[in-house]
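Note that one protein chain is taken out, while the other chains of the complex remain in position.
Labels run A and B following the written order; every chain starts at residue 1.
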Amino acid sequence: MRQGVNGGPLLEVWDLVKDYVTRDAKLRRHVARAVDGISFDVWPGETFAIVGESGSGKSTVGRVLLKLTGATGGTVTLLGKDILGLSEKQFRGSRRHIQMVFQDPLAAFDPRATIRASLREFAEFGGDRNRSRQDEAIDESVRSVGLTPEIVNRRPSQVSGGQLQRLSVARSLLVAPRLLFLDEPTSSLDVSIRGQIVNLLTTLQETEGLSYLLVAHDLRVVYAMAHRVAVMYLGQFVEVGTKDQVYEQAHHPYTRGLLEAAALDDPPRSGQAVRLSGEISSEQVRSTGCRLINRCPFSETRCQEPQSLRPTESGQLVRCWKAVEMPVSIGLG
Amino acid sequence: MTSRAATRETPTRSRLGRVVRVTFRTPAYLSMAIIALVALVGPFLVRDPLGFLGGTLAAPSVEFWFGTDQFGRDIFARVVHAARLDLWVGLIAAALAVVVGMPLGALGAYRGGVSDALLLRVSESFQAFPTLLLALGIVAALGPSIPILIMVIAMVNVPVYLRLTRSAVKPLVDSDFVLAARCAGKSQAAILRRHILPNVSEIVFAQFSVNVAWAIQILAALSFVGLGVKLPTAEWGAMVRDGINYMYYGQWWISLFPGLAILATVLTLNYLSDEIRHGS
Partner (left out) sequence: MTTPLLDVRNLTVGFSGTGGGMASLPLQGVDLEVPRATRMSLVGESGSGKSLTAAAVIGMLPKGAEIMSGSIRLDGEELVGVGERRLRELRGRRIAIMFQNPRASLNPVLTVGGQIAEVIRVHTGAGRRESRQRAVDLLDQMGIPDARRRAGDYVHQYSGGMAQRAALAMALSCRPDLLIADEPTTGLDATLQQQVLELVVEQVSNQGASLLLITHDIAVARRTCERTTVLYAGRVMESGPTGSVTGAPANPYTDALLRAFATVEDGRMYAIPGTVPTLVGPLAECPFTNRCPRVGSECHDELPPLRVVGDRKVACVKV
């Protein structure tokens, strides 16, 4: 397995904040905070997963890391280099270390270009201007995702969703990245195809030592792929731990609500089921206390105070005073 | 499913065969082909459009299909010659408008912010004037000549392309395949050229066809009020104006045939635009 810098993490994110600023017809500023001070790291050969419902801000995190959108605050260190302050030109050297696989493979390919043309852009990124060598590299990477190279002569609409998602993976591999940001890589695919992509990604991680930042709402896929999991709600992490800690000893009521709703058969869980009421509302971002307060069955006055991520007895970090101080009161243990 | 079927090429059919099939599939393409043919080779086959051929104000006959005008010129020959002029002016003016408006609109949409707002405001202030009045004013100030006419017609059409391209590009800027190109380290210019402009070209070409029609109308209108091409050049609008006084005395053919030519060309170009947009 390849190492990060001096045996440390590949990617370190510290207190990342992202605001979206919009202006209405009267040019008044509206600020929506999509990511609100999150910190994590990703180690070589590791899959770090962020789970959450839509509106949690989980996809924004990856887009900031790839500098597809700017950050509002915090630091991001990729292979020892602080990347947030870099210009596009300065970032170019680092860009090849971090690549992305999109949710909808059909949207991720130019509908008018052949797949080969889309792949060639990534082959060119290596700096090799020799077309036949580019073609060799394209063929090789297409074979590495289990397809025959002839397929690249077609257009995106002429191949199936599962094949196109494999090609999307092949495309990002052409620049030999260290870290792949997987943005809901299976959610536009059929159930019977989902496993094919998951297994491909797992195999690639084993053979190439790739790291993944996986963003998904499908808890089965996350269970299959992740080493560590962060649960995100309205811009904040509410629970961070190893896969087993999060799936088998979930502490935060939101995590437990998600697991209950997902109706997983395999992972055993401790504690009683949590039923969340209502739905996610960006209004809650402004509150200083727990953002789940209006949906949580255990909420009380003290939940209006600011909550910080604190370690539990079983070792994961949880943003809920009750889960840390009195787990029995919320049906744990 | 349908998109899959639509993009699949049948390898046995040649490119030329495809062009021929498309041409004959719809009246719009066929009619456009006829008009283009008339404009291209017609002038070599008909009489001199400026020559005085005797009998003035002759009604349509076997010899003079569209009759003759007050100077005894063959109206059929003049309509055919004018086709070449009107189509050229329309094409060049619309093409100029595309060449200027499309990159500006794409740039505005892609960059956003101040430059986008500025471009938008400028084009809006252009569009605040009625197109024809604006064109009239400028031509009146600069004096009529064919290059100036082309410039003016192009200029009043630039905002159309600017805004059209801008609105077509806007959703593409945040599309996943453009983000993917950014992940591949492509520059903004390369992304515009390779991914964005090809994906908006269909919309722009549909508009192009309408705009050629529009340019021809503006040219005809300017000539009709005497600010267009100089006499005795054959131009449809000028010819309509020439004959308008004779309408009262029953010599309807002088204005009617160039008028019909304008109508047929404008309708054809508009249908063609629909075809480009919905067909293919």
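Throughout what follows, contacts are C-beta pairs under 8 Å (C-beta built on N, C-alpha and C of every residue); 3 or more make two chains touch, one makes a residue touch a chain.
All values derive from a computational prediction rather than experimental measurement.
Among A:50, A:65, A:106 or A:221, the one in contact with the hidden chain is A:221. Only one residue from A:88, A:128 or A:190 touches the chain missing from this view: A:190. Screening A:160, A:272, A:304 or A:329 against the full complex identifies A:160 as the residue touching the chain left out. Of A:167, A:213 or A:276, it is A:276 that touches the chain left out of the display.
The missing chain lies against subunit A, touching residues 53-54, 160, 162, 190-196, 198-199, 202, 205, 217, 219-221, 223-225, 257-258, 260-263, 265-266, 275-277, 279-281.
As a convention for this text, only the chains that are shown with their structure count from here on.
Between the CA-based centres of subunit A and subunit B the separation comes to 50 Å, rounded to the whole angstrom.
Residue ranges of subunit B in contact with subunit A, taken from their complex: 3-4, 7-8, 175-177, 179-186, 194-195, 198-199.
Per the touch definition, subunit A reaches subunit B in the complex via residues 63, 66, 68, 92, 95-96, 99-100, 102-104, 107-113, 118, 121-122, 124-125, 155, 157-158, 171-172, 175.
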